[in-house]
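One protein chain omitted, others in place.
Chain naming follows the written order as A and B, and within any one chain the residues start at number 1.
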Amino acid sequence: MTAQLLLVQALNGLQFGILLFLVAAGLTLVFGVMDVINLAHGVQYMLGAYLGASLAAATGSFWLGLLLALPATLACGLLLELLVFRHLYDRDHLAQVLATFGVILTLNEAVTLLWGSAPLQVATPALLEGGVTLMPGLQYPLYRLAILAAGLATAGLLWLLVEHTRAGALLRAGASNRPMLAALGVDTGRLFLLVFGLGAMLAGFAGAMAAPILSVEPGMGDSVLILAFVVIVIGGIGSVRGAFLAALLVGLVEVLGRSLLPDLMRLVLAPSPARQAGASIGSMLVYIAMALILAVRPRGLFPARAG
Amino acid sequence: MPASRRAATLPLLLFALLAAAPFLGLGEGWMMTLLARGMILGLAALSLWLVVGGAGLVSLGHAAMLGIGAYAVVALDEARITEALVVAPAAIGAAALFALLTGAVALRTAGVPFIMITLAFGQMAFFTAASLAFYGGDDGYTLYARSTLAGGRWLENRLGFHYLCLALLAGAFLFCHLLLASRFGRVLRAARENPLRVQAVGFSPYPYRLLAYGIAGGMAGLAGFLLANATEFVAPSFLAWQRSGELLFMVILGGLGSPFGAVLGALALLLLEEGLGHLTPHWRLLLGPLLVLAVLFLRGGLVGLPAQLAGTRRHG
């Protein structure tokens, strides 16, 4: 029983981690290449979930909804870049934090206005309903496995893009040495727009995929955003590889901590205080892990920038 | 110096206005509540200014200090300790301790990582508060009563509370000025401008920044003590990261250049929110774009607005 529970929670953790990675990848690229801190990135995740859900309802097909959500979130990202972010590249981080905070307030409220504040339910697509028997007596939802697979595939594509294409080489160059981009004669305006759009689409994809397994509601992007920040701080800002490993780590710690600690605490405490202490320590665990890692390596596990 | 006297005129005017407010037709209950809230958030914004404007570090987790101050009141209230002379120092101490502990880690970084780490620690405090079932968890905690002061129920009195908030805000304002002008503040300001230069004359910025962060935490804890007493209710939403963002916006809206900007920004934002709230329940839909526009166009904050307008007129 315990081993099975552990396996299920570990899979949940990995699956949550991969979603975190899809959000964190855009964040770390945007920061690495443009030196812009974008709080509104979580909003893209929320928009992905809402757009995916609405488009699925409108077309009657989850898959069509997911497919259409990609260009839709891309368009949202590009629009935001043109309206707001473009004007923030030469401003300090404080201005970027506040302007993107304003974007969050606006879009969270806009979503409430359009879709209401009640959570939206999205049905699991029929094709992926049901579960898989991983071992005797242990069923795991097929859809969650599909998220894991899709996330890994996207991560693989992203890796190919960053490591093996010219655009990727520019991204890496930009993340480790920004002035070099201009020296190479790169049209930074277009590159930034591209990176921003790509990041927005990745986050939107994560949101649309996650819609059937969590409640789609206003502000859902905020908590993901903060965990994505933890991910890129731990992974080393600007590093996609670091973000990947840190995302899996954070996903595992978050899910395992919250689910297992209350039980573990019962070994030393009475049930009621054990649940209390377990729940509060479980929710703090990710941040404690971050503090420990930073105490040893202030620049994260895989710092992208030299020097 | 005339320049510094001119700089002192506006704050004196504002504080005098606040002192006179109850007798200028603003003595109604809801207005007094709003003003008290404004002064308390002004105190919280002032403490954040010490970190952002004074030390040059952008913190996005400051609401945690405010909330910890408020939860210190809750914890003591549950233990039936309501004497302000005990509760307020406890609130200050708890928040300062949290600031020192998290600051010790966060200050190993600077710039964007610092922003993210303070945000993460703030979130940690938020989740912890939400999981404290014996203090109401998500639903929050209603105080049995406001704190007593030297055994007397002074804080129950609306005027008394108004002047307590004003006195603490003015005192904190003066303290910030003195602190920034002192030897300590000079090192802090210098490290904001050029950390390498500061090290080259023999100072490591770290302990100065950490202490400033701790002091700011204590001040925010005091604001939390007042806020808990003002609302007689404390909830995890006090620590929400949106609150941290709001505090940061207050500091910028007023103008980063002076502590007065933080106080002004707090009052301005509160009045703006109140005004927009009367227009529509979806007031955030208006506030958000205003916030973006303020960042893009109001570069010197409200304090710098006259100069900015004069400059625009001259150039355009």
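Definition applied: a residue touches a chain if its C-beta (ideal position, glycine included) is under 8 Å from a C-beta of that chain, and two chains touch if they have at least 3 such contacts.
By definition in this document, contacts and distances are computed from a predicted model.
**Student:** As a check of understanding, state which of "ABC transporter ATP-binding protein", "ATP phosphoribosyltransferase", "RNA polymerase sigma factor" or "Acyl carrier protein" is the UniProt name of the chain not shown.
**Tutor:** "ABC transporter ATP-binding protein"
**Student:** What are the shown chains in contact with the chain that isn't displayed?
**Tutor:** Touched by the chain not displayed, across the whole complex: B.
**Student:** Tell me which of B:A133, B:L211 or B:L272 is the one touching the absent chain.
**Tutor:** Touching the chain that is not displayed is residue B:L211.
**Student:** Tell me which residue among B:A150, B:A200 or B:L279 touches the hidden chain in the full complex.
**Tutor:** B:A200
**Student:** Using the definition of touch stated at the top, determine which of B:L85, B:A167 or B:A181 touches the missing chain.
**Tutor:** B:A181
**Student:** Name, in rising order, the residues on chain B that touch the hidden chain in the full complex.
**Tutor:** The list for chain B reads 178-179, 181-187, 189-190, 193-194, 196-204, 208, 211.
Just so it is clear, only the chains that are shown with their structure count from here on.
**Student:** Under the stated contact criterion, what part of chain A meets chain B in this complex?
**Tutor:** For this pair, the touching residues of chain A are 31, 35, 37, 39, 84, 87, 91, 93-95, 97-99, 101-110, 112-113, 222-223, 226, 229-230, 232-233, 237, 276, 279-280, 283-284, 287-288, 290-291, 294-295, 298-300.
**Student:** Can you name the residues of chain B that touch chain A in the complex?
**Tutor:** Chain B residues touching chain A: 52, 58, 60, 102, 105, 108-109, 111-113, 115-117, 119-121, 123-124, 127-128, 130-134, 241-242, 245, 248-249, 252, 256, 282, 284-285, 287-292, 295-296.
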